[in-house]
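My questions will all concern the structure given below.
A single protein chain has been omitted from the complex, and every remaining protein chain is retained in its original position.
For chain A:
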Amino acid sequence: MSDVVEKTLTALPGLFESQTGAAKITNRLRQLIKSITELTSKHEEENLIKRELSAIKEQVSSPNTTMKQMREIMVRAMYCEMLGYDASFTYIHAIKLAQQGGVLEKRVGYLAVSLFLNEGHELLLLLVNTVLKDLQSTNLIEVCMALTVVAQVFPKDMIPAVLPLVEDKLSHPKEIIRRKAVLALYKFYLIAPNQVQHIHAKFCKALSDKDPGVMASSLHIYLQLIRESPDSYKDLTGSFVTILKQVLGGKLPVDFNYHSVPAPWLQIQLLRILSLLGKEDQSTSELMYEVLDESLRRAEMNHNITYAILYECVKAVYTIHPKAELLEKAARCIGNFVLSPKINLKYLGLKALTYVVQHDAKLALQHQMTIIECLDHSDFTIKRETLELLFRITNAQNVTVIVEKMLDFLRSCNDEHTIIHLIGKVAELAEKFAPDNSWFIQTMNDVFSIGGDLLQQDVPNNFLRLLAEGSESKEEDDQLRLYAVESYLTVLKGHTSHLPQCFLQVMSWVLGEYAHLQESVDRREVIRLLTQLLDQRSVSSETRVWILSALTKIPEGQTDLILDLAESLSSSQDTVLRQQAQELRHLSQDSQLREWVLPRGAPWDGIEVDSSLSFLDGFVSEALAAGAAPYKPPHQRQEELCEDRALNLEPYSFSLPVSLSSCSITDRQSPTLLSVSSGLSGNSAELSQKAGSSTLILEGVKRVWGKDGYLPQKEATAPPVDEPSAAVQPASQQEAAERIEPRPEPSTQNQDKQQLASSLFVGLGVGSSVSLLGKSEAPPPRFRKKPRPHESSSSSGTSKRSSDSSSHSSRNTTDSFLYGSFPEEEPATSISTFDHTPKSTTANGLSQNKDTKEDRHANTSQILGGDMVIVRPSTIQDKHPPSVSSDLTALLPADLKDLPHSDVISLTSDPSLSLSSCRLFRDEALLLVIFISNCTETVIKDVAVQLTCEELKTASLRGNVMDCLEARSTSVCHYALLMDDPHTNVSLTGTVSYQTQPGHTNTLPFSGTLSTADFIRPLVVTTEEYGKLWLSLSHDVKQNLKLLTDAGDPLRTTLNALKDALQLHVVDIIGSEGIVACRLLSGAPCLLHCRVNGAALAMWLRSPHPALPDFILYHCQRALAHH
């Protein structure tokens, strides 16, 4: 902005003279500012401001100060705060000023409030009434001011108070008011989304407002909404496209032009929205191709603002469903950015490239020389963005060069955030693409020494886990470990005082575990190197513990030296260190014990950590018997401490540290804590590593890449190339060289660059990129982590299950088609694959099997129609007194025995058969087990059970058809029942058909009802998750229920009663409020918020399912009534 005249402070006196008469009000401020500029030291400034603040203090507390004076004081207070001095005593006066002053004072008061107070400040509550009053004012300016402050700071809990007024303003005749109201609602949406859910329709009205400013403001809300759930707003795509077309066509008033570009802010907002809508959606994307094309075309390169639009446009083109023609144009645009001499545009170009190489790696190739230049750019920002880009195009062939570049950069960088960010990426690349062991270990050494103690804990943890767990081949693993040992011994022989603690810890652990692999090195040498570290003052006590535990693991050392060491550390101040020293002493004296505690080469997976510390139970009960106070977890202690201290305004945000997180922290702590708690602490490092890995694993690592490298989805489009990589590599290098050839007189510097280019961009050339994308030859990641033990067992479990169900489905397509979602049971009898032809399958998923006898061979799962009934004990007892002994449950199949189940009840009986049933509660379904007992002395043949229920999905799992039922025996058949829509009660009907004599079929009908309660399952969530879920749910039901007051703690008693009756999960009880969660099988959740309200229990239910809260409420009422 060249036309801005720079006036320096030397011009000050003249300025004062010219302005003295103009505004007396701000005189004091002028004086203040003037005197500050005359000061020479910070100390003088402090004194001056101190005097100023005490003067202000005196003035504000004086009753004679007028509002007008107060306004001037407030401006001075703002100035002092801006200089960094505390003027918090004026905050309350700012609120008063907004409240009591005239329009002018109000303006300053509101401004001071918005500058002084944060969203959460308690004084804001005092502002609510003022805002309410001003929102109803007839003075437009006052309304504007109130809306402005509401859109900046407003207490979340008070939103309902002003919401209706703000909503009204959406239809205000003045566009400025409408605009501010829209932005205020946007703010509300950001801090409390559920509060404004009901006014989405009004947002729509704002979007179609005739004033472009109001419409543009509403786009902020839509961008946010669409970001959260793009699917719900697909129908608006057409409108957004139309708006963008109108903007491009210059239909907006010229006021909105910015440097003769029509409404650029609006354009960018729309482009963002469109890219979100078109993402992974071909049909929606097709709607916007035309307008994007026009946008690209219209934005002529002349000003920053058009570049801003182009950049957004390019991003949109690459985000939505691809269209070749547009991609080509967008790629050309990126070229313009990258090649621009303006550095800001170059940066944007790199950023855009970083974004698009994920879709098309070849684009980077076109700009390789620019990228190389940027890599050596003097501007840190450019360099860093270039490395980001290189990170995205790394493959097995260029990894060494790229990692080298990144490490070079890091060595000269001193910004913590950048180091942490990039070093994690280096570690990720090293792990994924390492060409050989020595490179990998060397790179990781660099990572540890550069990253140092800034490193995210998961980098060393992942590395150690990789070493420890190894891959499939033990030989390779040992080689890697050997390299590590050798490398560390070399490092330790050099200067060690500058090494970060985390590196020392890694080294001592590896040496402790694997030094024995290196036979040529004397154990004593290893021990010497490790003990040397202990002498250094810079080594932290945590690292000392690591070192000691390493020493413990190295056998046949110099016992004398070790004993001396242990002796000297036994008197350490650090208890953990002391304990480790004791262990070291004991174990080094008793080799047998060491053998037992630290078995050499024990399988890694076999170690189990008893995290419940059950082996201490005896000790604990003794201590309790001796009068010790029972243990309370930290959160409970803290809770008791601050029980009645503060008013908890947020019911679900956990104000206290959650015990779980503190647990996991202890678990992941280095050797220290575990060795304290576990009895067998000699092996503590190993244990802790194990525990550490169990909490860390991969969550922290951003998996930008598939294990096969980038862009596996391109596989389909890329022609397959069978050549081995070795053949491709030179080709691409050659090509890269050819590309550069036309450049005039390559200097040596240029040649260097070309060489660098060929090594950086190898694997991205046309030939090789295809092969890379095609994945046919890219080497598998060198180090592949083994799945962790429990993961492996569960995954093998699932795979077994899935293979089961797939084989199952080949046998019976109807079954798996309909119920593939829940785990199926194996058929009771083994099946010699026969041709099972499914009977007529109706649309609702019930196959109407009229003649089961013909189909009886097919004892696979069948869904039968029929009439029969099962009953809940509460509802059917009157009909059939329960006469069945519970020993029938012994007949349950082994895999179902452990499920929670109801009592066995008798359904019906006739002289030959008696039927009883039992309900088993499985997470994803209700299992209905029917026991069919033959009461006669003869064999009953061709027994078939049919069950129907209109409201439920039923699936027979096994045993519903039998060839024969032996005399006095009982057969079991069971059904899985699914409830998609809740019903209070559902009735079931069914029949059993059987033959006592050949050709003579008897039928025995039965019926019964099931309650929704049978389909409710506890939903186990944490308080925080509950809080989040609560906010996201819409359907509300509130009701007062009976409170069970017969016990000491009515709330707890009542909730327990409900829990027992309905299988709810009591998430938390905080004071007089309890939160409870459940779900309908594995479907819709329902959250219950209960508060003791006098003698009643105020219950507030929320669920995504509109009817579910009602049904649950009904059953809660019943359960409490029966209690």
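For this structure, a couple of remarks:
Criterion: a contact is a pair of C-beta atoms (placed from the backbone, for glycine too) under 8 Å apart; a residue touches a chain by one contact, two chains touch by 3 or more; residues count from 1.
Keep in mind that, in the parts below, contacts and distances are computed from a predicted model.
Per the UniProt record, the absent chain's protein name among "Isopropylmalate dehydrogenase-like domain-containing protein", "Small ribosomal subunit protein mS29", "AP complex subunit sigma" or "Cell cycle control protein" is "AP complex subunit sigma".
The residue from A:Thr90, A:Thr130, A:Ser217 or A:Gln518 that touches the chain not shown here is A:Ser217. Residue A:Ile141 is the one among A:Ile92, A:Ile141 or A:Ala1047 that touches the chain missing from this view. Among A:Val75, A:Met158 or A:Leu1031, only A:Val75 touches the chain that is left out of the view. Interface note: of A:Ala206, A:Ala263, A:Ile334 or A:Val1037, the residue touching the hidden chain in the full complex is A:Ala263. Mapped onto chain A, the footprint of the missing chain covers residues 1, 3-9, 11-12, 15, 26, 29-30, 33, 75, 78-79, 82-84, 86, 102-104, 107-108, 111, 114-115, 118-120, 140-141, 144, 148, 151-152, 176, 179-180, 183, 186-187, 213, 216-217, 220, 253, 255-256, 258, 263-266, 268, 304-305, 307-308, 311-312, 343-344, 346-348, 351, 378-382, 384-385, 417-418.
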